[in-house]
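Note that this complex is displayed minus one protein chain, with the remaining chains in position.
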Amino acid sequence: MENQSKPTVVLGVIGADVHAIGNQILEHALKEADVKPVNIGVMSNQQEFVSAAVETGADAIWVSSLYGHGEMDCRGLRDKCKEAGIGDILLYVGGNLVIGKQSWDDVKDLFLDMGYDRAYPPGTQPETAIDHLKEDLNEYNLEGEINAASPAY
Amino acid sequence: MENQSKPTVVLGVIGADVHAIGNQILEHALKEADVKPVNIGVMSNQQEFVSAAVETGADAIWVSSLYGHGEMDCRGLRDKCKEAGIGDILLYVGGNLVIGKQSWDDVKDLFLDMGYDRAYPPGTQPETAIDHLKEDLNEYNLEGEINAASPAY
Amino acid sequence: MSNLKNKKIPEEEFFKEREEVLKAWPTGEDVDLDEAIQYQKDLPEHKKMSARLMQAEEEGETLIQPRAGVALPDELVELLSYLDEEGEADLLPVTIDSYTRQNQYKEAEQGIEESQEMGRSMLNGFPAVNHGLETCRKVIESLNLPVQVRHGTPDARLLAEITMAGGFSDYEGGGISYNIPYAKKVSLEDTIRDWQYVDRLIGYYQEQGVDINREPFGPLTGTLVPPAVSHVVAILEALLAAEQGVKYLTLGYGQNGNLVQDVAAIQTLRELADSYLTDEGYDDIKLTTVFHQWMGGFPQDESKAYAVISWGATAAALSGATKVIVKTPHEAMGIPTKEANASGLKATKQIVNMLKDQSLEQTAKLDREKDMIKKEVRAILDKVKELGEGDWAKGTVRAFEAGVIDIPFAPSKFNKGKILPARDNIGAVRYLNTGNLPLPDDVKAFHEERLAERGEFEDREATFQMVIDDIYAIGKGMLIGRPRE
Partner (left out) sequence: MSNLKNKKIPEEEFFKEREEVLKAWPTGEDVDLDEAIQYQKDLPEHKKMSARLMQAEEEGETLIQPRAGVALPDELVELLSYLDEEGEADLLPVTIDSYTRQNQYKEAEQGIEESQEMGRSMLNGFPAVNHGLETCRKVIESLNLPVQVRHGTPDARLLAEITMAGGFSDYEGGGISYNIPYAKKVSLEDTIRDWQYVDRLIGYYQEQGVDINREPFGPLTGTLVPPAVSHVVAILEALLAAEQGVKYLTLGYGQNGNLVQDVAAIQTLRELADSYLTDEGYDDIKLTTVFHQWMGGFPQDESKAYAVISWGATAAALSGATKVIVKTPHEAMGIPTKEANASGLKATKQIVNMLKDQSLEQTAKLDREKDMIKKEVRAILDKVKELGEGDWAKGTVRAFEAGVIDIPFAPSKFNKGKILPARDNIGAVRYLNTGNLPLPDDVKAFHEERLAERGEFEDREATFQMVIDDIYAIGKGMLIGRPRE
C-alpha cells in the first residue's frame, strides 16, 4: 500500500488563534512534498493534536502559533504525548511565538526546552520544515531514536 | 540714524558649499526681525567673513555649513577675527556640520572648543538663533563681555 | 432555521437577556446602564469617536489609528499615551486579547497573573472583561483621544456592556465579520443574534442621546479578499446594526495593493452602503469609511515594511477614507514594540498630510472597477434577500450555507470555502474560482479575461500555486507572485 510509506504529519494552529491562511498553505505544501497532512485546523487544543496523532499513527506534530500566546499554549505538549504513549513523536513549532520583539535565539531555546524538536521563526518557508522532517525521519529510521534538541540549523 | 541702532550680522555659507536656499531664508528672517543682514552668500572663505565683518562693524558672524566639511572649513575663524582686531565678535555656526551620524553634543562641543559662541543642529528655525542673538547682544551691552562658551540652550 | 430575523429586539426581551449576559463573569454585575449613559454623556467632546469622525469627514481628513493592547491597565495607558504623543495618532484603539475573544475569562485571568509575575505582557491584548468597568474608565480618563474597542469576538455581548459603560466610544465587529474569519465552529445564527444584542445595546445608548460609533470589521481574512466580498459583509452588518438603532457606522476595507482597485473599493463601499441603507428606510445614518493597510504577510526587513505601510497610507489618502488603520515595521515579527508602533503611525501621518489635498481623478478604468464591484455586490445581495425571503438576517445565514457569500481562507466550517482569489497582471484581486457566488456572466468574463492576461504573460495556468505565490509576494518584496525563476 503506497500510502503506508508516506510520512504523516498532524498540523494545526494552537490555542485561541484563528490564523487560517498559513495552515492551508502548509497543508498544500505537505501534499506536494508527498507527506500526508492531517489538518486539525485553527483553534486546536493540545488534546486535539495528541488524539489526532494517536489515531493516525503520525510521525510528527506541527504546531503553529501566530498570535503571540504560543508560550502559554505550547507548554506541556511533550508531556501529553508521553501520557498518550507517543512520547517520541517529532514535535515542531513555528510562527510568531511570543509577544514583543525578542531575540530569536532566546525564543528557540525556550521552545526546545519545552520539548520541541525544532522551532521556526516567522517567515520560514514550508520547504525548510519539510526538508528537516525528511532528514529527522531518516535519522530516526537509521538510529531508532533522535536527539530531541539537536540544533540542526 | 535709525539703522545705526540695528544689530548687524554677517552671514554666509563657508567653504566649497553651494547650499543657497537656507542662506536666502536666513537673510529674509533677519530683515523681518529688524536685524541688518550682510549676506556674503555661498562659497565664502574665512577671510571674506572677517573682511565683511570689519567693513560693516558687524556684531556677529553667522557661518552656515551644509555639506559636511564644516569641521575642516570652520577651524581657525576665531583666530582670524582676533588678528583682524574683532576677537570679541559673536560667532555662531549651524547646519550639517560633520560627516556621518554623530551625537549632537559631541559636535557642539567640537565647535564651541573652536571658539564659536553657539552651534546649531540641522533643522533649527532662524528665529531660535535670532532670539539668542538678541539675548547675547543685551548681555554684551550690559556686561561689556560675554561668556564665550555659555551653553544657553 | 431558528427564529432569527432582522428585527429590532423588543426592549423587554433585551433587558431580560441582559440579566443573563451580565452574569457570565463577576465584573458584569457592576454595570448600571443609566449611570453608564450619564457617564458617556459627561465625556468631553474630544474623547467621542463619532464627533471626531464627523469632523474629519467634513474637512476631508484621513485620520490615523494604530492597533495596540497589553494585559495590564497601567502599561496600556503608557502604551496608548505614547502612541498619541510620540506617534501622533488621531484615534486610539484598545485591542482585546484572544482569550477574551473566546470568552475564556479564566485563561485571561491567568494571563493577567502571569503578566504581573513576568513583568511583561503575556497576552496579546487587554482583557477588558476581567478588568471590569472601573479599570476601563481609568484608562479612558488617562487618555486624551477617542478610544475604540478592537477585538474579534464572536460573542461580544458582555465585552460591549463593560466597555461601553467603561467610556469607550466605538465598537468594532459584527455577527459575520467576527465569526467567519475568527471562529471555527460557532454558528452564524448565534453570532448574528449575539451581535443584534450588541447593536441593540448601542442603539439603546443612541436613543438616550449617546452617539456611539460602530464599525464592522472590513478586511475579514485579510488576504486577497475581493472588494465585493467584503463589501457584502459590511453592508449586511450595517443593515443589521441600523435595524437595532445604531446611527454612526464606519465601514471598512482591507488594502489589496492595486491603487485603482483600492480607490474604487472605498468609493463603492460608501456609495453602495448609502444606497442600501436609504432604500431600506434607514435614512439618518452617519457613514464613514476605514481603510486597513495591507493585512497579509509583510516583509521581514523594516525598511521594506515602511514602504508597504507608506503605500497603504497613500491608497488610504487617495481613496478619501475617513481613517486608516496602521501597520508597524515589526509586522512580520509579531506584536510590535511601542516604538515600532509609533513609527508606523508617523510614516502614515507624513503621507496622509502630504496627500491631503490630492486625489485620484475619476477615469475610465476607475469607473470600470467601480462598476464591476457594484454589479457583484448587487448580484450577491439580491440573492441574499431572495434567500431570506426579504429578511437580511435569515438571508445571510442561508447565503453562507449556499456559498452565495463565501470568504476566502476563512477558518469557519460555516463558510463554503469554494472561492479562490488571485491577482491579475496589474495586481488587482480577481476570482480564480467564483464558487457559488451568483455573479453575472459579464462580470465573470471580465475576471477570467484579467486572469488569462496574467497567465499569458507568465506563461502558466492559474492554479493554487499562483494563489500561494500571491499570498507570499508582498512579504518577498513584490505585489504579484510571479513564477519563481
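As written, the chains take the letters A, B and C, and residue 1 is the first residue of each chain.
Heads up, the rule we're going with is that a contact is a pair of C-beta atoms (placed from the backbone, for glycine too) under 8 Å apart; a residue touches a chain by one contact, two chains touch by 3 or more.
All values derive from a computational prediction rather than experimental measurement.
Novice: Who does the absent chain touch among those shown?
Specialist: B, C
Novice: Using the touch definition from the top, which of C:P26, C:G390, C:P440 or C:G477 touches the missing chain?
Specialist: Checking the options C:P26, C:G390, C:P440 or C:G477, the one contacting the hidden chain is C:G477.
Novice: Tell me which of B:K6, B:K36, B:H69 or B:K134 is the one touching the absent chain.
Specialist: B:H69
Novice: Out of B:L11, B:L77 or B:V98, which is the one that touches the chain we can't see?
Specialist: B:V98
Novice: Hey, which subunit B residues sit against the chain that's not shown?
Specialist: 15-18, 20-21, 24-25, 28, 41-43, 66-69, 71-72, 96-101, 122-123
Novice: Using the touch rule from the top, list residues of subunit C that touch the missing partner.
Specialist: 257-260, 299, 301-304, 306-308, 310-311, 313-314, 342-351, 353-358, 361, 363-366, 425-427, 474, 477-480
Note that in this section only the chains that are shown with their structure count from here on.
Novice: Quick check: how many Å separate the C-alpha centres of subunit A and subunit C?
Specialist: A distance of 31 Å separates the two centres.
Novice: Please report how many Å separate the Cα centroid of subunit A from that of subunit B, as a whole number.
Specialist: Between these chains, centre-to-centre, one finds 66 Å.
Novice: Multi-chain contacts in subunit A: which residues touch at least two other chains?
Specialist: As it turns out, subunit A has no residue touching two or more other chains.
Novice: Subunit C: which residues touch two or more other chains?
Specialist: Within subunit C, no residue contacts more than one other chain.
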